[in-house]
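Complex shown without one protein chain; remaining protein chains in place.
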Amino acid sequence: MPSLLPFLVLGLALGGVFSLSGVGIVVLYRTTGVLYLAGGAVGAVGAFTACSLATTAGLSVWPAAALGVALSAAITLLYGLLLGPRLAQREPLVKAAATLGLTLVLLGTMSWIWGAQTYSLSLPTTAWGIVLGAVHVNGTQLISLALGLLLTAVTALFLDRTALGTAMRALADDRESSALLGVPVRRVEAAAWLGSGVVFGVAGIVLSNLVGLDITGLTFLIISGLAAALVGRLESLWTTLAAGLVIGVAQSLLTSVASLSSYRSMTPFLVAIAVVLVMAVRRPSQTRV
Amino acid sequence: MIEISELTVRFGGVTPIQAMDLTLPGGACGLIGPNGAGKTTFFNVLSGFVTPATGRVLAFGDDLLALPGHRRARWGLRRTFQSEQAIEQLSVYDNVAMVHEHTGGHRRDRHRDVLTALDFVGLSVSPTAPVGALGAGERRLVELARAVVGHPRVVLLDEPAAGLPDEETGRIGAVIQRIPAELGAMTVLVDHDMSLVSACCDVTAVFDFGRLVAAGPTQEVLRDEHVVRAYLGTEEVA
Amino acid sequence: DTGAAAASSAKPSKASKCGLGNGKTATGPAIKLGAIVSDTPGLSFTDVTDMANAYFSCVNANGGINGRPVKLVVAKDALDPQLTASLATKLIDTEKIVGFTASSSVLDCSVNAKTYEKKAVYGIDAGLSLDCFNSPAIAPVNVGASYSALATAQYLLDKGAKKLVVFTSNTPDSNAVNSSIKELGKKAGVPVTAWVENVPIADANGLALKAAQAAGAGGGVVANLNAGEALKVFKAIEQQGLIDQALWGCPAGCNDQSMLQQLGSAWDGKLGVNAEVNLAGSPGPDNQLYLQLRQKYAPKTQLGNFGQLGFTAARIAVQALLSIKSGDYTTATVGAAFKGVKDYRSDLYCKPWYFGTQAFHTANNTTRTITPKSGQWAQTQDCSEMPALPNNKFAEIRAYEKQIGLG
Amino acid sequence: MTVTTAPALHVEGLRVARGTRTVLHDVRLDIPAGEVTALLGPNGAGKSTLVLALGGVLRPTGGRLLLGERELTGRRPEKVRAAGVAVVPEGRRLLPSLTVRDNLHAAVYALGRESRRAGVEYALELFPELRQRWHIPARALSGGQQQMVVLAQALASRPSVLVVDELSLGLAPVVVKRLMPVLADVAAAGTAVLLIEQFAHVALALATTAHILEGGRIRFSGTAQELKDNPDKLSAAYLLRTNAEDSPS
Partner (left out) sequence: MNVLEDAHRATAPDHARHPTAAIGHRLRQPLSAAVWPAGVAAAALLLPLFTSAYWIQVLTAAAVFSVAALGLSVLYGRVGLISLGQIAMLAVGGWAAERLGQTGALPFWLVLLATGVVTGLIGIVIGLPALRLSGLYLALITLMLAAAVTIVLTNTNFPNGGPGFLGYDPVKSGTVPLARPAVAAGDTAYFRYTVVVCALMFLLAIAHTRGRPGRAWAAIRQSEHAAVAAGINVTLYKLWAFALACFMTGVAGALLAASAGGLTVYQFPPQESITLLAALLMAGMYHFAGAVVAGLMLKAMPALLDTWGVSSNVLLIVFGVGLVQTLVTSPEGIAGQLSRDLARLGARVRVRRTTS
């Protein structure tokens, strides 16, 4: 029987991956009211750009990564500014579907540019690490965990405590009412999209180090991230973070169970389904008439 | 006649209705009280959207709480909503016919009953007009028609005249007064327009903070000191 | 371009000719061949058809097929069997192609092999699934992921692996691959652990650890994945410091130039990759021609395996077409010519290639193993035979080869 | 914001369409600072449409909106609000999933740090009921409580022009009575107030000037006293519509 401890440690690292994308989704959802399905693709674009800059343009890794993040942020900002206002009055699902449009555009573009070859991006932090429970944990994995925690703590405080945070949530709830209340919607909106774009850009770079630089893989990692976000009811950053970690650990532990190993990638989905159903049964609908 | 005993409703830490005992005798009954007193919540209990923590509701001897929500409509319970809820996608006729269809009305009576109900509330628009194209006042009337079509036994009206100018309120009041008289259904009216309540209701109950603070003939209740202080305000308006 | 000047110390020989090699532009109606190639995000084999096209362009500039040009009609499919089936219909019924060359599609053989057999349309392809190797109508120029994995396992045994671990990406072939490696282990008296992995892999670290644990000291691991997925796993192995805990191998899918660049020096000499054809830096005349044509017609294709295979398929097809002397190019004549290819020799191959009359085809059954070395692929094991096992056909194939005089 | 300098809101020849139909025709209206102006009219007259146009939500197809000398025509809602015009549209439009606290905080976002706190305090003085509902999402409030929130949002930001559609919607009489002097005070402090109100007696009690809108046109402009004295003038406007309905259009 192989030891489980290493898988536990690796599970936390994997959980960091789910948490990071999950928290990114929740942040953007709470600040703009849009379920941003393009988050994965945007992050992937940033990561591939960074990789290209580092390998072909000969930039060193950190500036390349910074430019990649800037590109992700710029795409997100542009999308938000162009389409946010136009779709503000539509159902959440339509807004989400529109971001799928962006996903497809990015997917096509990435396949066009980077589709033929395999790439990998190695941050210097990936090279060093510590040994924990007989497992080598590298710097990027630690960064991902730390980043998840930091992002959660900072955005939770920012959204709840600051005026700008409140304005963002107001905007996400009802853009027009917020405008009527005097919230400078364009500026606040721009800040929300830009901030979220940076989050997805950074997540993209980090994730590409952790799960590999792979167009479809990174793009649709968003679905696993959504599972964590769902457990957090698209609302609670801390729950999302915790859910991501739990899912990661569970999935990692299943790796070493032979009979279930090939079903382990179902973990995020099953956890999300179970938790949401239990919550739905426990807490009946809150809408009023 | 509706008899309520020991009714308590809780939402987490909030208790919008607390240990309430109340008998609504029949005819047209008014229900008034400050904002957040629990009037809408009370209606929600009757129509099954809110499950009370404790309590019993007997309507004409039937245990209302034992029935699932949609069965209560079939039993004869009808209501309107504080924010009007006529169905935008359907025509005026279909809006009303749908209630008839799902509350046990006979198919052969449908056409007649629906037109009767539309006539009863005095809606003058074409029955084929889509509700989405109607103005606020007309939509309220459509909702009222939905509440009176077929054979209602209890009609709950939640601020049916809110936002309507005095003239239109008067017209709605006239319709409400005819419900017990002509349809034989008891009516419970929630509104903040005292002229409407006094015009329509013989008896009135007053809620405050989830408790029954007064009940009786409307004119007496409106003179009740507590009611005047907590709800009506001391100085008369105009 | 680094590849052309690559590794080998041997002097490159003069490049082979394209077709007739007479420098005359071909004229008249084109002879149409068809190819179905997978092209979806993350899974694209267009290098195969692009290099085949490059060769056909060169042939058309050099006398064509006895004066007539040849044209490859390429249909791109995705992972949708209805689409793949309809493309076959389109190529055969609408485009009126006379044979297939350089098809390289995930689904083509599984979906269409029976149709090709029924309609007697023959193909010289770069097959992906096992179905390509088990059809009378299709003769692949390559080894295919499944047999390549077997060869990789054999290589690890040759290197002294005391245990075999294999994980195969979840495709319809995965069970067959795993069980054939189990047979190999049985034959060699070595325990085998095999499982199927779902792709895309999101937790490569756990997988790396699991594989290393399963291999134990002195074991060998075959990562039977495509290049992108395999790279994730090898990166994870490297980061976990597991490289030296086991012997590592990867089938032909890893024989990829960009993979090589990404692996880095940590893997030098530590990873055996099965090579279906000779190194892209090898000096032989055919490879030199490949390099020239790539430079001229298809510079965007990756250097190496897939391009070389497309080039080879086209070359064999042209050789077959040139053998038709009647000037009548129909499905029947072309099919017969394809089937008639018996002794195609090339410096890209270990052995001559033939189409043969059997119901199954793996003419390319003797392969090399390569490994990264200072930024280049270098050969680490010379041509060696694919192991014949009770659950594969190599014994029969070799017997047949003897019978037709190639053994 | 003193009585003398506060600008009035001028509506000049305003024309607004909803969908394809023109709902307001050449509406001319002055909302002077320092007093309450009442706007009355039957259902569907276009009162709410006018309010939305004032707030910048609906773009007029003709005419102008001026705040003193300042052009507001075609400005976006947040710009209009930033210019000092607070609009409470009909239908209790608040931020449903935000708590009462956040609803008020969002409303004072544009103010300076100090005035933010003061604004929220002021709103809570007016509607102490909201204190107990401070951390409840606005959608869970009762209808009247929601109306209190939207009024509080408007009042908390101390606008120079206040436009309220259906002031007393769903409010208990005692609250309406409490509000009346407040609005009178707000006006007295120099704010221009436009009031749309279902209870004509409430509106006329507060207003100095009154207008009657019917069929998208101003049918009457005069002092509130004049309407109080001649209630038939009001009914006439309503009758007008009944006649219009009878005649084929």
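Descriptive notes on the structure:
A, B, C and D label the chains in the order they appear, each numbered from 1.
One rule holds in what follows: a residue touches a chain if its C-beta (ideal position, glycine included) is under 8 Å from a C-beta of that chain, and two chains touch if they have at least 3 such contacts.
Since this is a predicted model, take the numbers as computed values, not measurements.
Check C:Pro12, C:Pro41 or C:Gly67 against the missing chain and you find that the one touching it is C:Pro41. Only one residue in the set C:Pro12, C:Gly67 or C:Pro81 touches the chain that does not appear here, and it is C:Pro81. By the touch definition given at the top, chain B reaches the unshown chain through residues 47-49, 68-71, 73-74, 78-79, 81, 83, 85, 87-91, 94, 97-99, 101-104, 128, 130-133, 146.
Although one chain is not shown, part of chain C still touches it, namely residues 39-41, 75-76, 78-87, 89-90, 93-94, 106-107, 109-111, 113-114, 129-131, 134, 170, 172, 175-176, 179, 196, 198. Mapped onto chain A, contacts with the missing chain fall at residues 35, 37, 83, 86-87, 89-94, 96-98, 100-109, 111-112, 115, 174, 176-177, 220, 223, 226-227, 230, 234, 262-263, 265-266, 268-270, 272-273, 276-277, 280-281, 284-285, 287-289.
Convention: only the chains that are shown with their structure count from here on.
Comparing chain C-alpha centroids with the centroid of the full set of protein C-alpha atoms picks out A as the closest. Once the centre of each chain is set as its mean CA position, chain A and chain B turn out to be 48 Å apart. In chain D, the positions touching at least two other chains are 140. Looking at the complex, you find that chain A touches chain C at residues 2, 6-7, 10-11, 13-14, 17, 55, 107-108, 110-111, 115-120, 122, 126, 129, 135-136, 138, 141, 210-212, 214-217, 220-221, 224, 248, 251-252, 255-256, 258, 261-262, 264-265. Contact residues of chain D toward chain B in the complex are 40-44, 90-92, 129, 133, 136, 140-145, 147-148, 166, 168-178, 180, 198-202, 204-205, 235, 238, 245. Listing the residues of chain D that touch chain A in their complex gives 55-57, 76-78, 81-82, 86-87, 89, 93-98, 102-103, 105-107, 109-110, 116, 137, 139-140, 153, 157.
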